[in-house]
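Here's a slice of the assembly, chains where they normally sit.
Labels run A and B following the written order; every chain starts at residue 1.
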Amino acid sequence: LMCASAEATIREGKPCKRIVLHYHDIIFNGTNKENATSAISANATALGKFKFGQLVIFDDPLTEDQNLLSPPVARAQGLYFYDMKSTYNAWFSCTLIFNSTQHTGTINMMGADMMDSETRDLSVVGGTGDFFMTRGIATFTTDTFQGAAYFRLKMDIKLYECY
Amino acid sequence: LMCASAEATIREGKPCKRIVLHYHDIIFNGTNKENATSAISANATALGKFKFGQLVIFDDPLTEDQNLLSPPVARAQGLYFYDMKSTYNAWFSCTLIFNSTQHTGTINMMGADMMDSETRDLSVVGGTGDFFMTRGIATFTTDTFQGAAYFRLKMDIKLYECY
């Protein structure tokens, strides 16, 4: 039998906690050091025309509304890479870091970012601090995409396991 | 106390769901664009003779039998890299993407792929859709290995947490 002595709630229909954030990624192009929040760590390969194999490492601000200039409420640190030869498609793994009066702690997530889908679900696989041991789903929506310079994602984080 | 209101089953001896798939990886060599399913994103280093540091990004078909030409029932998107100087040994992190009449959703996994062992266990750390919040073990077996051109793994996925 499973014995559980921490407070946890698992409820598929209704998350025990829900946080909606906007993720802003400004790719370093060699001249935008001040503004850039991510950089290409490994270049795209010649397999197709959709950056297959390009690996990007980021330290991106997360805001409550869509405005890039709003004060960040958290940061996302991690990586994504492009992984299809027929379309733009990515894979993410990152940590959301909260250090505010509202939340302290981290949320760890990973999964496929199928950019052709209007929404796509990734897995929240763990957390620390206020998010101790949490699990759930992060639903990504592309807010906007400006070529290779900037994109913004909506991350709708639904936690179903809370302690 | 842990309070759980979604339907979940955890049973070590007997998985709540089991899926056996074969993973086919055809590495891009510069001339096989049509067939290639993966590409080297970062080259091997000079540390040893076993590709230490080589990073491969893939979008690989998964079939129910061992035949590369069988219709894929899912795809695996993610990365692996070689990480030992004394033997071929890898580390995987990927998402299995199902989009068929049988299953819709994703399974996220990660872990060491100790290629010298006949079988090795990785962790299923989350899922979405039909595999909402799942956890379990993915047992890898090398079906075949044809130099740097192609290899096939059997993935025996045992889910012990199902909602």
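Before moving on, here are some points about what is shown:
FYI, contacts are C-beta pairs under 8 Å (C-beta built on N, C-alpha and C of every residue); 3 or more make two chains touch, one makes a residue touch a chain.
As the structure is a computational prediction, the values presented were derived from the model and not from experiment.
All protein chains share one sequence; of the complete assembly in this entry, 2 are displayed, while the total copy number is 3.
Operating definition for what follows: only the chains that are shown with their structure count from here on.
The distance from the centre of subunit A to the centre of subunit B, each centre being the mean of the chain's C-alpha atoms, comes to 22 Å.
The residues of subunit A lying in touch with subunit B in their complex are 2, 4-13, 41-42, 45-48, 52-55, 81-85, 89, 91, 93, 110-112, 114, 121-126, 135-137, 160-161. On subunit B, the positions that touch subunit A within their shared complex are 1-8, 10, 28, 30, 33, 36, 39-42, 55, 57-59, 77-79, 93-95, 97, 105-106, 108, 110, 125-129, 132-133, 163.
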